[in-house]
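Here the complex is missing one protein chain, while the rest keep their positions.
Up next is chain A:
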Amino acid sequence: MAESPVGENGTASEKRSTALSETDSGERYPKGSAFAGALLVSVFVVATCGLIYELLASTIASYLLGDSVTQFSTVIGTYLFAMGIGSWCSRYVKRDELRLFVRVEILIALLGGWSAAALFTLFPVLDHFRVALYALVLAIGFFVGLEIPLLMRILRGRFDFSETVSNVLTFDYVGALAASLLFPLVLMPWLGMIRTGFLFGLLNVAVALAVLFMLPAKRAMLAEKIAGIVAAMLLLGGFVVAERLQRWAEVAGYGEPVIYALSTPFQRIVLTRSGDDLRLFLNGNLQFSSRDEYRYHEALVHPAIGRVAHPRDVLILGGGDGLAAREVLKHPDVRHITLVDLDPEMTKLFSQSDMLVALNRGSLSDSRLRVINADGFRWLREARGRYDAIIVDFPDPTDFSVGKLYTESFYRELSRVLAPGGVAVVQSTSPLVAPGAFWTVAATIEAAGLSTKPYHAYVPSFGEWGFILAAHGAVPQQARILPGARFLSAETAERLFDFPPDMARRPMPVNRLDNQALVREFAAEWARYEG
């Protein structure tokens, strides 16, 4: 690149310059093509980084908040607007452009580099996530907006004006192309959002450090150097622990756009949707996928109710999504359903949201159904009624507090409210992944004095899933399966009771409140399965 000591609107200072170039404010910068070249490369990097942050914010916003058109549009708009403010504000910078440029680089590196991790981590804890999102976008945009004018002013001594503008904008736009191609094709699939953020933060701070270390020793900018190194370390640290951050930032792990998220006193409810696939997660565990939940709920409900002569009073424990209730209501004999679910937010959501009401066919608003928001175990201990069918649809025993719902003490209470001739069914995790846990539930129900009849069904989003029928006497052999079901028919319902050798019964201990054998077995088996 040719040196051009006199610019189009060259000032006296430029003309005076020999070994050093100067700007309006009389600042002196090292001359030489290496430094100028480095600055142009930095334009490229800076432009790439800026666009990556913008894409990250847009992608995270649409991932977390849904409606990607709105999110991309508003985030990009906000970002460009903030860049405008930054550019405009650059006029108030009168001196020390290089120092400021370096500082801005370090700041952008930190803000942009940590932006993905911060947004994911903040989403579950903030009530007004959008405020944080747009504040972050505004801040990054503002500083990126400052960058280019500053760079142009630093470079003006080396090229004539037209060349400066041309050089800077060319590198800027090429950088943008690089970013927009890299982001979807390489970065998202290989690094993920959080790591991508840190990687570009590192590149950003590398620019600042490169500029700093190319300066002659007497213009040390020691504070900036230290700040740059600290920032680089923070970003490198973030990159290294990104996987752990990803786990903290629970919403990063759903794999589908989140359309609803709510923390209640009891759990975290998250709904995701991708195309026609609606999924419910409680505390990060998949509860159903709308594509195949009919398999699960038909298998849960009909083999039990179909074995009761006149199923009039039905009790559902758990099942606040109303999907089991939807199946129960298909039985014409049913007069009353008592549905006990811990979380009022859950039953409210599934009785009010149009999309969810369409899925459970308004079962929670049916006049035959009564919702009780209470802890299942506590409610059961006080319960005085008798029920012809009991559907127990609790989350898997992942911790000691849910594990109590699978104990001998619990099933004794269940047995007390199960009418003579009644049948209960318990969802009992996967007999393929966790056969020990599955057969522990069976052994526990039997220890409580009930006889059992275990079965299993294939639900693609869950895998091979297990259920256990329980009754006072022997569980009836035959079930009346209503016609019109999508998954179950009179013939297929019989096949569910065959257990191939890899799921075959094995002797297991009884799960009690004071040993919680199930929670331990369940955790060990799933850990083995998931490696």
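As a convention for this text, a contact is a pair of C-beta atoms (placed from the backbone, for glycine too) under 8 Å apart; a residue touches a chain by one contact, two chains touch by 3 or more; residues count from 1.
Just so it is clear, contacts and distances are computed from a predicted model.
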Remark   = Looking only at "ABC transmembrane type-1 domain-containing protein", "Phosphate transport system permease protein", "Potassium transporter" or "NAD(P)-binding protein", the name UniProt gives the absent chain is "NAD(P)-binding protein"
Ask   = Which is it among A:96, A:375 or A:446 that touches the chain not included here?
value = A:375
Task = Looking beyond the chains shown, say which of A:88, A:400 or A:529 touches the absent one.
result = A:400
Ask   = Which parts of chain A are in contact with the chain that was left out?
value = 265-266, 342, 375-378, 381, 399-401, 403-405, 407-409, 510, 512-516, 519
